[in-house]
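Left out: one protein chain. Kept in place: all the others.
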Amino acid sequence: MYPANTTYHRAGSVAEAVQLLADNEGAKVLAGGHSLIPAMKLRLAAPQALVDIGHIAALRGISLEGGSLVIGALTNFATIASSELVQANAPVLAEATGVVGDPAVRNRGTIGGNVSHGDPASDPPTALTALGATYNVSGPGGERSIAASDFPTGLLENALQDNEILTGVSVPALAPGSGSAYVKFPHPASRYAVVGVAAIVASQGGSCSSASVVIGGVETTPTRASSVEAALVGSDLGNDALDAAAAAVAGDFTGDPMSDIFASDEYRRAMAAVYLRRALGIAASRAG
Amino acid sequence: MKLKVPVEITINGKSCSGEVEPRQLLVHFIRENAGLTGTKVGCDTSQCGTCTVVLDGSTAKACTVLTVQASGSSVTTIEGFADGANLHPLQEAFWNNHALQCGFCTPGMIIAADAILRNNPSPTREEIRQGLEGNICRCTGYQNIVRAVEQAAETMGGG
Partner (left out) sequence: MTTRVFSSGIRRREDPRLITGRASYTDDIKLPGMVYAAILRSMYAHANIRSIDTSAAAGQPGVIAVYTGADTEGALNGLPCAWLIPNSDLKTPAHPAIAKDRVRYVGDAVAVVVAETRYQAEDALEHIVVEYEPLDAVLNPKDAAQDGAPQLHDDAPNNVAFTWAVAGGDADAAFADADVTVSDVITLPRLIANPMEPRSAIAQWVGATGELTLWNTSQNPHIARFLTCVVTGVPEHKIRVIAPEVGGGFGSKIPYYPDEAITAFCSMRLGVPVKWTETRSENYLATTQGRDHIEEVEMAATSDGKITGLRTTVYAGLGAYLSTAAPGVPTILHGLMYSGAYDIPNISGTIYGVFNNGTPVDAYRGAGRPEATTLIERLVDVLAAELGMDPVEVRRKNLIPKFENGHDVVTGLTYDSGDYGATLDTVLDAAGYSALREEQEQARGEGRLMGVGVSTYVEICGLGPSQVAGAVGFQGGLWESAIVRFHPTGKVNVMVGSSPHGQGEETTFAQIVAEEVGVGVDDVEIIHGDTDLTPMGWGTYGSRTTAVSGAAVTLATRKIKDKSKALAAHLLEAATEDIEYEDGRFFVRGSPDQHKTIQDIALMANVAWDMPEGMEPGLEASAFYDPPNFTYPFGAHLAVVEVDPATGQIDLQRYIAVDDCGVQINPMIVEGQVHGGVAQGVGPVLWEGVVYDESGQPLTGTMLDYALPRADGLPDIEVQSNTTPSPHHPLGVKGVGEAGTIASTPTVYNAVMDALRPLGITRIDMPLTPEKVWRAMQDARNGG
């Protein structure tokens, strides 16, 4: 409840923020603070300095540029969930951001902070990975993009280099004819996902032309359900096909498992299959 | 090491300034510096919602915001909800419906309920229950709180 002391630096621009990170040993980026401050309160994190990027207006907002949604890092979950642009072009992201935490958390928690923190039980990274999003990064070496699927490198570890800041996410708009869904088994206390499934399927002429399925909460990084995707493509997306595809997920869990007193790794895997099947049913019903 | 930072926050329409440590939580600024103790601290993990305030127009858990982050912002606490002697319709509805017992969660609960009604003037019972998912009450079993929000929605013209 009482964080350790630190220094505070409010950045006016991304460039300034990058410089402040470089200038302050042990500094952490502060955006909405909804990942960092809870850790600081329990003294699980005690950064020597805070670089507050929360007032950089350029990092806020949602636009559609060249077939992709561009969402500034500071955009909060409530804004994304209620955005018509997002609902039209990446509805699975609207669904996922709409079930993070609780309403007050969704008002303050930012997409950039969430993705950078990379909690495997958090909802947005699962949806962003399924959507094939890329994360836009600025650092001392300039700007670069990292694919969402390449971003996490382990539990709460990511591909950001020293003094790099995630400035936004780019999300390719869903192709016409696609259907998607995000379904979640929330932890009754923390409201994080015990299992969260993002499923996107596209249908052409009664046959599944593409599928993207990602599962959060089961492993230390989001799990791409490749076997499920393979089983879906070419199928008729009927109940039998979805049953068979969901059953294939067992082979997709090859990473480090998550487990706690509420849900063991075995249970999480079993629930992934159940929730996956539900997600596929909804996504398929929305496709075509 | 710069230990204290000047801040200025408008709380319930009144400017409050001070020098605070960067680590200070907004809820402590509101309670200790501004002396407004209606905003409570009920947990340390952002679950309970007793510290809920309106920050720049939308609800925030004031235990999960640093004072320095909020400098320049505008905050409304429960003390700013009544219009002088006239209670806010939600306050009135909480009173009418016995939507509080010990009262500790009530300020945060009223502010969370207000956010529900601002986004959705005619919520269903289910939507009210979901809208209150970030606020814990141990006394009421939530039922009369839900009733109060329904009644306030009617009073406020939704319903």
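Should a chain be cited, it is by its letter among A and B, assigned in written order, with residues numbered from 1 in that chain.
Keep this in mind: contacts are C-beta pairs under 8 Å (C-beta built on N, C-alpha and C of every residue); 3 or more make two chains touch, one makes a residue touch a chain.
For clarity, every value in this text was computed on a predicted model and none was experimentally measured.
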Of the chains that are displayed, which are in contact with the missing one across the whole complex?
A, B
Suppose we count only contacts with the excluded chain; which residues of subunit A make the list?
1-2, 4-5, 42-43, 185, 187-190, 260-264, 267, 270-271, 274
Mind listing the subunit B residues that contact the chain we can't see here?
21, 23-24, 31-32, 36-45, 47-48, 50, 77-79, 81-82, 87, 91, 94-96, 98, 100-107, 110, 125-126, 128-130, 132-133, 135-146
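Heads up, the rule we're going with is that only the chains that are shown with their structure count from here on.
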For the complex, which residues does subunit B have touching subunit A?
1-3, 5, 21-23, 25, 41, 44-47, 49, 52, 55, 58-61, 63-66, 68-69, 72, 112, 115-116, 131, 133-135
Note: in the complex, subunit A contacts subunit B through residues 1-8, 10, 30, 33-34, 37-38, 40-42, 50, 52, 54-55, 78, 101-105, 107-108, 189-191
